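What follows is a short report on a single structure.
Complex shown without one protein chain; remaining protein chains in place.
Should a chain be cited, it is by its letter among A and B, assigned in written order, with residues numbered from 1 in that chain.
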Amino acid sequence: MSAATPAALEARAVSQLYARPARAFEGLARRLGLASPARPVQALDRVSVRVERGEVVGLVGESGCGKSTLARIVAGIRPPTSGEVLVDGKPLASLAGREAIAAKLRTQMIFQDPYASLNPRMRVSDIIAEAPRLHGLIEGSESDFVDRALERTGLDPSFKRRYPHQFSGGQRQRVVIARALAVSPEVLVCDEPVSALDVSIQAQVLNLFLDLREQLRLTYLFISHDLGVVHHVSDRVVIMYLGRVVEEAPTEEIFRRPNHPYTQALLAETPRIAPGQREFSPISGEMPSPSNPPSGCHFHPRCPHAMPVCRSVAPPLEAVAPGHRSACHLNRMPSTLEQEIPQ
Amino acid sequence: MIEAPLAASPTQAPASAAPTLVVRDLCTHFPTEAGVVRAVDGVSFDVAPGRILGLVGESGSGKSQTGFSILGLIEPPGAVVGGSIVFEGRDITHLPERAMRRLRGNRIAMVFQDPMMTLNPVLTIGTHLVETLRAHQPVSRSEAARRACEALAAVGIPAPAERLDAYPHEFSGGMRQRVAIAIALLHRPALIIADEPTTALDVTIQAQILFEVQKLARAQGTAVIWISHDLAVVSALADDIAVMYAGRIVERGPARAVLAHPAHPYTRGLIGSVASQNQRGQRLRQIRGMPPRLADLPAGCAFRARCDHATAACEAAPAESTVAPGHHLRCFHPQP
Partner (left out) sequence: MSALAFPAGARPRAQSPWRQAFAKVARSKSALAGLVVLGLIILAAVFAGLIAPQNPYDLVQLDIMDSSLAPGSKASAGFTYLLGSDPQGRDMLSAMLYGLRISLFVGVGSAIIACIAGATLGLVAAYAGARVEALLMRLVDLQLSFPSILVALMILAVLGKGVGNVMLALVLVEWAYYARVARASALVERSREYIEAAECLAVPRWRVVMRHLLPNCLPPLIVIATMQVARAISLEATLSFLGLGVPVTEPSLGLLISNGYTDMMSGKYWISFYPGLALLVTIVAINLVGDRLRDVLNPRTLQ
């Protein structure tokens, strides 16, 4: 990981806290014992992710892990509570005016729900042309611009006067991609872009992603809960659990030698197409709620190898092999463990 | 990541026992403004006790409507217009509603994708279970409560006695689905129809639910129809697989056979398009074109427009043929 060339996209120690604003008289109610203090929800806890230019980083995690929140923060839709987002090495928050807009346009987002991510009352041509028109990115006729944008994602340009509800789910997702590409981004943050689509359409749209990456030299942050898809498209994989990064490594490495017990469980429990049934041996316990996370390592209540230290100290993310980092106390040498246990 | 096949599990009910459910040429049509939608168009299959049938298909394939048809849940103007459904030797195709209600929840149970379709948000879990029990059997409240606790424990809900007074919103999604399964299993039904019950759940929770269902079905000898679009889930769970496309079953047979030697081009395409079945970094094998509109299906094989092996013969609807014992196909050009 060279520090000299800035990453295309980087999140540095990003945290996101959701705190309910204090209601009127809440202080009084609390003193009278009628109300308990509102606990802030920590959706993200000092998460750092680096995406190098031209890379595809796969982000995997289950509900409550904060991946959607992280996606919106790095895409510039929402500011983090603390930490910073850097685009080409420059902090997003420090930019202003035209520079800020340019930086925002560099990172575009593809959403999960193809039905909700298009304005139902706008024609497809307006949907695609709106932002480029506003930011002066269209050279020549707007109609040609829209045609090219649609063709790039495999849609017939003669349908550009239609409304979103006249398209199928897969086609709508292509419109979403065309809209994102219309502002010539360099990084695409894809939040479960194919999960809502039929299997046969998923393959088409995934192929589209792979083709576009080559043709336009794009960089992806690809979020998915489907490990098979992540394995197929990613160069590197980051695993998240309840607001923290628990493991990250190059794709083949993490699938062959998963280090963190959560990663191991995920890989073991993901059903695969294999002739012959299997016996399931799932890990116990429910996903804890982000508003009441377990102390120390978030995974310890469900971990088959939990030790006393896991309950009190959150393990740091450390290298276990070149390019492979994991946050688990099992990796740490016994001597260092004794220093960590609080007295 | 192309996995090696795993060994089959040893405890499975023999397929030769009298089938719990026999469906023959089931047709369910919905009249709409755009024309008659043939949601289920001549579907036939058997499910034996203790066996799990995976009904696989994409949206619009008719898999959910097949489940609803069996349970008599098709609302007018839609209707079952043809074929027969024989459950435990009894023809229930056009059973009057009163008789159907005695079967539902008792001998045939259904689990939906959204557990809130089963659970009333203003009633406690205990009320749900006790009510269901007392609807079909004369038991006292205390006896019903005891059995409710047992049912919750059987699906892996910790401290069931305390959870009886809880409301659905106090449970997580996975727990709610387990409660729905517990309700389904209360009367030890002969048949459970599960419509995508784990699609909305996380992988780790899904694994737990699959585990519970597999264990309970084997223990009680319940026949299960597991409807899903996810071939991987079905492959791990089901004894038999039936693949549906545009309202028809295009291929069915033992899960091993269908997954290892898929004969229908659609099944092949479906398996081939799953990411884990392809080489990393290569383009995925994809089925070209789009799913058909059910209101105007072409005559003959509905998959014709997207099939690489279609010929003029495919303009006639293929009848069901046999490629191997128990392995049936609707295709003029089975793939070796």
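Please note the rule applied: contacts are C-beta pairs under 8 Å (C-beta built on N, C-alpha and C of every residue); 3 or more make two chains touch, one makes a residue touch a chain.
Since the structure is predicted, the reported quantities are computational estimates derived from the model, not experimental observations.
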item	value
Hidden partner chain, touching residue among A:A8, A:M109, A:V194 or A:C328	A:M109
Hidden-chain contact residue, picked from the options A:D156, A:E252 or A:E318	A:D156
Residue ranges of subunit A at the interface with the undisplayed chain	21, 72, 75-77, 101, 104-105, 107-109, 111-113, 115-123, 130-131, 134-135, 151, 154-157, 159, 161-163, 165-166, 171, 174, 176, 179, 183, 208, 211
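The working rule: only the chains that are shown with their structure count from here on.
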item	value
List of subunit B residues in touch with subunit A within their complex	1, 3-9, 58-59, 172-175, 202-208, 210-211, 214, 229-233, 235-239, 255-257, 259-260, 269-271, 273-278, 280-281, 283-287, 290-291
Residue numbers on subunit A that touch subunit B, as the complex places them	62-63, 168, 170, 198-204, 206-207, 210-211, 225-229, 231-233, 251-252, 255, 265-266, 269-284, 286-287, 289
